[in-house]
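Only a single protein chain was left out; the remaining protein chains are all shown in position.
By written order: A and B. Residues from 1 in each chain.
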Amino acid sequence: MNGSRAASLTVAWRFAALRVEGFPWIPTAILSTIALVAIFANVLAPYNPEVGVLGDRFRPPAWQAGGSEAHLLGTDHVGRDVLSRLIFGARVSMVVGFTAVIVAGILGTTLGILSGYLGGWVDQVIMRVTDTWLALPALTFAIFLAAVVGPSEMNIVIILGAVYWTRYARVIRGEVLSLRERDFVRLAIVAGCSKKTIMRRHILPNVLNSAIVLGTLMLGVVIVTEAALSFLGVGVPPPKPAWGLMLADGKKGLMAGYWWLTVLPGLCIMLMVLSANLLGDWLRVKLDPQLRQL
Amino acid sequence: MTPLLEARGLTKHFTVGGGLLGRGGGVVRAVDDVTFSIEPGRTLGVVGESGCGKTTTAKLVLRLEKPTAGQILFANQDVAGLEGDGLRAYRKSVQAVFQDPFASLNPRMRVDSIIAEPLVTHERLDAPAVAARVSKLLDVVGLPARSRDLFPHEFSGGQRQRIAIARALALSPRLVVLDEPVSALDVSIRAQILNLLRDLQRELGLAYLFIAHDLAAVAHMSHVIAVMYLGRIVEIGEALRVATAPQHPYTQALFAAALPAHPDERRDETVLMGEVPSPLNPPAGCRFNPRCPKVMPVCSQEEPKLKLAEGRQVACHLF
Partner (left out) sequence: MSALLEVSGLCTQYVSARGTRVTRAVDDVSFTLEAGRTLGIVGESGSGKTTLALTLMRLLPPAARIAGGSVRFGGEELLTKPDGEMRAIRGKRLAMILQDPMASLNPLFTVGDQIAETLRAHEATPRRAAWTRARELLAAVNIAAPARRVGEYPHQLSGGMRQRVVGAIAISCGPQLLIADEPTTSLDVTIQAQYLKLLGDIQRARGLAMIFITHNLGIVARMCDQVAVMYAGRLVETGPVRSIFNEPAHPYTRALIESIPKFGDAAERLTAIEGQPPDPAALPPGCAFHPRCPYVIDRCRAEAPPESHLSPQHRTRCWVAAPAAVGAARG
């Protein structure tokens, strides 16, 4: 027997055991940096992101004329340090992004498994709900919900989770439908396992890969939506820094030539979403052939 | 001796979709009025080609499907009616090994969990007791003890089939349904697994329902052979008799079509013509009549019933 140990159920092992071929170093580095920045925001940010000095408004970045090293990336319309706001904004994006993805993931995967495995009226009900949900344009729906429940970081997470679980449900249900016919599931029935046990022990671990890949891809979507919500004023409430909100605020200054107020947060959003997508794509390719050969 | 498992008039029809409201579809007569019995510690071999109903029969015995008509009796109890504790007891007594060693094991579970699954589902044993039983089972199927910590993909096809057998034995069943257990394995491994299955039968008094398309393997392993065609049993009797002197024209064609074991072996060159018809539309009368080399007028009018002839049951108007 060749001795290569396989990935066990924990997510960390799953990543570590993957062979290092074509590994997306840069995207992972970018995401890791953003994560670290988010975690150590307190230490890294030179200023309080929420409080500004009105006399210091609209300072350009340090390398431009009129800029100073005191504010490396300039200040915004109320004198708050852009760099600090970007750093703390990373925290918001990361927290909201990851949490929303996890909430959507748990909800969607559970419903997908129930729908796919139990079939019958459960499947019908869940699928009709999913169809209806999907028919609603995500952003509009999110705005509507935000208007109803009022903006707060917690609410945004729940809203994003509530909007995006349907993608998971669809995909996972499809996988469960084919898993259900596999011999080892039949044999579990023959062994006398209950439906609940089978879903937990046999179905769930085998759809986890897809769920994780989907999660990585959804991260980008979720973050963009959060940014859009913030941009429209129904996202994370000010003065808490969120990249989307920074975009909205900076919009006012664009005509006056204060480019750094929009370009810099936009760049951050772009980098994070792009990295998440590239990582997700690589993961999907990496994990799929394994699934097939197993 | 009371048979361990008895099928009486077992029938399973599937409705195949069609039309807007599911009407106007066809009926697949997968299994039609099948009767057989399995004695404790003996093997019933079932042979037949695609669409003959042998896999559906296995699923009915395993209660993965419910029969449309007829009964399956296990120790004189109707299997279809079992629920709750009765069903649990049945599951403990009847286990299965399927064809594809790569699909039979959950790729995300370690071997010891796989083998222990039936145990932990049915019995309240503590961890050391379960571990001891798993070790014993690995030993019985000829796998090294360290297999317990590995994952299925680290094993070859033949080894995985041994794991599947170990799991099937975990609860000391009385009947094991073997659905093409060696067809997906390399030729040099098949003999190993078949020998193992025979040894286990002898040592543990297991009964087998052995389904395969390899005639020689079935003839080797079985005490009784049933030949199925399009959902019906056309011949059933003692293995040696059916294999060496088949009476039903289909059985004769089947055994004649089997490949020789030596280039000089005399083979009946009469090759059966035509395709196996679809179970959606079986021919009228005897289902084999369009292809039968010995067909008579009565064959397309009346379905023959199984009757005793030449020391076994045959469903053919020739008798």
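To be clear about the criterion, contacts are C-beta pairs under 8 Å (C-beta built on N, C-alpha and C of every residue); 3 or more make two chains touch, one makes a residue touch a chain.
Computed from a prediction, not measured in an experiment: that's the story for all the values here.
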Chain not shown: contacting residue from B:37, B:192 or B:300: B:192
From B:77, B:156 or B:172, residue that would touch the chain that is not displayed: B:156
Contacting the left-out chain in the complete assembly, out of B:69, B:240 or B:308: B:240
Residues belonging to subunit B that touch the chain removed from view: 49-50, 156-159, 186-192, 194-195, 198, 213-217, 219-220, 239-240, 243-244, 253-265, 267, 269, 271-273, 275-276
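Basically, only the chains that are shown with their structure count from here on.
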Distance from the mean Cα position of subunit B to that of subunit A, given in whole angstrom: 50
In the complex, subunit A residues that touch subunit B: 1-6, 9, 182-184, 186-193, 197, 201-202, 205-206, 293-294
Residues on subunit B engaged by subunit A in the complex (per definition of touch): 62, 64, 87-88, 91-92, 94-96, 98-100, 102-109, 117-118, 121-122, 147, 150-155, 159, 164, 167
